[in-house]
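Note that one protein chain is taken out, while the other chains of the complex remain in position.
Chain naming follows the written order as A, B and C, and within any one chain the residues start at number 1.
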Amino acid sequence: MQSYKNKYAVILGGSSGLGLATAQKLAQEGMHLIIVHRSRRSVMATFEENVTAMQQNGANVLTFNTDALHPQKREQVITELLEKIGKHQVKAIIHSVARGNLKPMYSQEGAVLSNEDFKLTLDAMAVNYYDWVSAFAKAELCTPNARAIAFTSEGSSRAWSQYGAVAAAKAALESISRGIALEFAPVGITSNCILAGVTDTESLRLIPGSELMKEKSLERNPYGRLTLPEDVGNAVYLLMRDEAAWINGAVIPVDGGEHIR
Amino acid sequence: MQSYKNKYAVILGGSSGLGLATAQKLAQEGMHLIIVHRSRRSVMATFEENVTAMQQNGANVLTFNTDALHPQKREQVITELLEKIGKHQVKAIIHSVARGNLKPMYSQEGAVLSNEDFKLTLDAMAVNYYDWVSAFAKAELCTPNARAIAFTSEGSSRAWSQYGAVAAAKAALESISRGIALEFAPVGITSNCILAGVTDTESLRLIPGSELMKEKSLERNPYGRLTLPEDVGNAVYLLMRDEAAWINGAVIPVDGGEHIR
Amino acid sequence: MQSYKNKYAVILGGSSGLGLATAQKLAQEGMHLIIVHRSRRSVMATFEENVTAMQQNGANVLTFNTDALHPQKREQVITELLEKIGKHQVKAIIHSVARGNLKPMYSQEGAVLSNEDFKLTLDAMAVNYYDWVSAFAKAELCTPNARAIAFTSEGSSRAWSQYGAVAAAKAALESISRGIALEFAPVGITSNCILAGVTDTESLRLIPGSELMKEKSLERNPYGRLTLPEDVGNAVYLLMRDEAAWINGAVIPVDGGEHIR
Partner (left out) sequence: MQSYKNKYAVILGGSSGLGLATAQKLAQEGMHLIIVHRSRRSVMATFEENVTAMQQNGANVLTFNTDALHPQKREQVITELLEKIGKHQVKAIIHSVARGNLKPMYSQEGAVLSNEDFKLTLDAMAVNYYDWVSAFAKAELCTPNARAIAFTSEGSSRAWSQYGAVAAAKAALESISRGIALEFAPVGITSNCILAGVTDTESLRLIPGSELMKEKSLERNPYGRLTLPEDVGNAVYLLMRDEAAWINGAVIPVDGGEHIR
C-alpha cells in the first residue's frame, strides 16, 4: 500500500485557490488534512462546506484559523497536533501562503516598494516555508520520507512591473527549497517547488494588470487554457506517491507548457 | 479508471538500463509494451527472461530487435504496429537510446571529436526522439493525451571532458522536447525530459572516468546513494497517470537532489 | 597596450548583420580582420564598400568568399592564413553563421522538419563552431588567451513554432561553447556566447512571423527598442579586451533586458 494513505498533509493557506484544490485531491486519495488558514467571516461558510465534503470522503480534517506567519501561533498548532495525532503522522507540508505587497520599484509620484514591503513579502512567501518545515522536523511530527512542497511561479526568474517583492520572494523560496532538500535529507524530508502557470485564483485577481496576464497566458499556452487549481492539486498528489521519493530539490512546472514560450 | 491502463508504451532502447526498468514498472502497473532494442546475442537470453516475466504480469509485449535510428526500420515497426494493435493505442513514447561518441575536443596527439562524431551523436540522442514522435503522430498511433518522454542528464548544462558530443545532444534533446511540447499540443502529446542522476548502468560504465563520476555523485547526493534505474521507471510511471496531464515541456530531475549541489 | 591591438579576428558570416557590425567595431578599435562569407553577386558591391571603409581605418582585411561549412574549403582558408599571416596572430574566432531550416514539427498537410533539416541546421549553427575553433587551434593560428565567440538567441531555451531545428541548434551551440571553454583552456582559448535580443537583420526577416516577433520585442524590451547589430558588435569588442580574460563559458544576454520578461 502507498505510504501516504491515512497520513496527514498540512496545508498552509488551505482555504482557497491552490491550497484548497490540493486539500480536496489529497482527501479524495485517502489522506487526512491539517488546514492552517486565515479566513474572513464572509468566506467561512463556503470553507466549512468544503471541509464537510472532505470529511464525507473519509478524511480527518483538522483546521486552524490562525496566522501562519506568527511564531507563537505556529507553536500552538504544533503542540495541539502532538496531542491530537502524535508524532510521525505528517507525510506532507504544503506551503501555499500568498501574502505579498505589490508596488512599483520606481515611480515619480506614487508609492514604491519599501524595505518593509520586501521584508514582509520575503517572510511570508519564502522564509515561512523553512520555519514550518524546521519546526515540524524538530517536533518529530513527520513520517520517514515526508514531502515538503511550496508553490512558486515564473516570477522567480522574470521581472514584471509591481511584482518586484513577490519575484524576490519566489526566487528566495526556490533557494530555500533546495536548502531543505539538502539539509533535511538526514530526517528524510524531500522538498520540491511546483511552478504553476497563471491560475485564475483570488490571489491573481488582486494583482494589478492580472487581466492582461491572463490574456497573455492564454496566448502563450500550448493548450490555450489557463492552469486550474486542480492541475496543481494533481501534481502535488503525484509527489505524495512512493514513486516520487527520489524527486528532490526540483522546480516542476505545472502549466501545460506555458513556461517554454 | 486511469487512462493508461491497457494502453501501450513504446520504449526505444528498452532492453537494459533505464529503458528496461521503465518497461518493468509500466508492465506492473497494467500497461502493454512495445520494446525496440538492439541486443547482441549474448544478452538475448536475459532479455527474454525479462519479457517473459512482464508477460506473466499480464502485459502484452511486442519486441523489435532492430535499429531505432534507421528510417526504413522505423517505418516497418509502424506498419507492423498498425496491423497488430491498430490506431490510438499508444499512450507513451519513451526514448532511452544512448549511443554517443566519447572523445576529447582537444588533444595534442590522440583522436578528437570529429564532425561525424557530433552528427551521429546528435542524431541518435536528440533528433531521433523527434523522428519517432513525429512518425507515430502521423500514423495516428497515439491515444489522445499521450506522453512523449526522453532521458537527459546534467550534461545538458555542464561541460565534462570527453563528453562534448553527448552534452550537445542532451542540450538539443531538451530543446526538441520543448518543441514537441508546443507543436504536438494540437494532437494532445505532451513531452517531458527526465534528468536522471548518475545511474550505475552499462552505458555509464562505458564512459571513461565513470568510476570518478560515481564517487563524486555519492559525495554530492543528499541521500548518499546513486540513482537506480527503478527510480527513473517510477518517475516515468508518475507521468503516465492522468494527474500528470498538465505537466508539459518540463525537465524533471530524478536524482535525490544531486543536481542542486 | 591591450593585447588585441593589431591582431586578427576571424568572422565567420561577416558580410552582413551581426557579423558585419562586429567586423566594423573591431576594425575601428585597431584589429585586423579575416572575413569568411558567402555573398551573392547582388550584395558584393556593398560588402566591398564596407571592406574599403575598414581598410581606410587602418585594418588589414582578408576576405574569403567561400562556404564556411565545407571542410576542404576550411582547410584552404587555414593554409592561406598560415602563409599570409603566420601562426599566433588570431585573437578571436567569431561564429555568425545563420543557416537553418524553418518548418513546423507537426502539420496535417504541409511539409514538416525532416531528419535532414535538423542535421543541416545543427551542423551549420552549432557543430561548425567547434570545427573552426578546433582547426584553428590545431594549426596554432591563435594567440595565447584567444577568444572564441558565438551568437545565440533566446530560442535556445524556448519553443517557437517553425523554429524547432534552429532552437535545437542554439541549445547545442551553447553546450559546445561550454565544451570549448573547458577543453581548450590548455591552449588558452576562452569561449562565450552572446545572446542577442531580437535584431532587425536580414536573417530575422526570413523567419515567418518575424513582424510579430519584432512587435513583441518592442513591447517586452525595457528600453522599448530592438537590439541593433552595433549593440552586439560592442559586446564582442568588450570580450576582446584584456579585462575579459576571466569570462569563460558564459552566455551573455545583449538585449537591453528583453530576456527578463
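Going forward, contacts are C-beta pairs under 8 Å (C-beta built on N, C-alpha and C of every residue); 3 or more make two chains touch, one makes a residue touch a chain.
Everything numeric here is computed off the predicted structure, so don't read it as measured data.
For the chain left out of this panel, the touching residue among A:L182, A:A235 or A:I252 is A:L182. Residue positions on subunit B in contact with the hidden chain: 158-160, 257, 260-261, in rising order.
Residues 178, 181-182, 185, 190, 197, 222-223, 227-228, 231, 234-235, 237-238, 241-250, 252-257, 259-261 of subunit C touch the missing chain (whole complex, contact as defined above).
Remark: the residues of subunit A touching the chain excluded from display are 71, 104-106, 112-113, 115, 118-119, 122-123, 126-127, 130-131, 134, 137, 156-161, 163-164, 167-172, 174-176, 178-184, 186-187, 249.
Definition applied: only the chains that are shown with their structure count from here on.
Taken together, the touching pairs cover every possible pairing of the chains.
Chain B has the Cα centre that lies closest to the mean of all protein Cα atoms in view. For the pair subunit A and subunit B, the CA-based superposition corresponds to a rotation of 180 degrees in steps of 5.
Two copies of one chain, subunit B and subunit C, form a contact in which over half of the residue numbers belong to both partners.
For the pair subunit A and subunit C, the distance between mean C-alpha positions equals 44 Å. Subunit B and subunit C have Cα centroids separated by 33 Å. Residue positions of subunit B touching 2 or more other chains, listed in rising order: 178, 181-182, 249.
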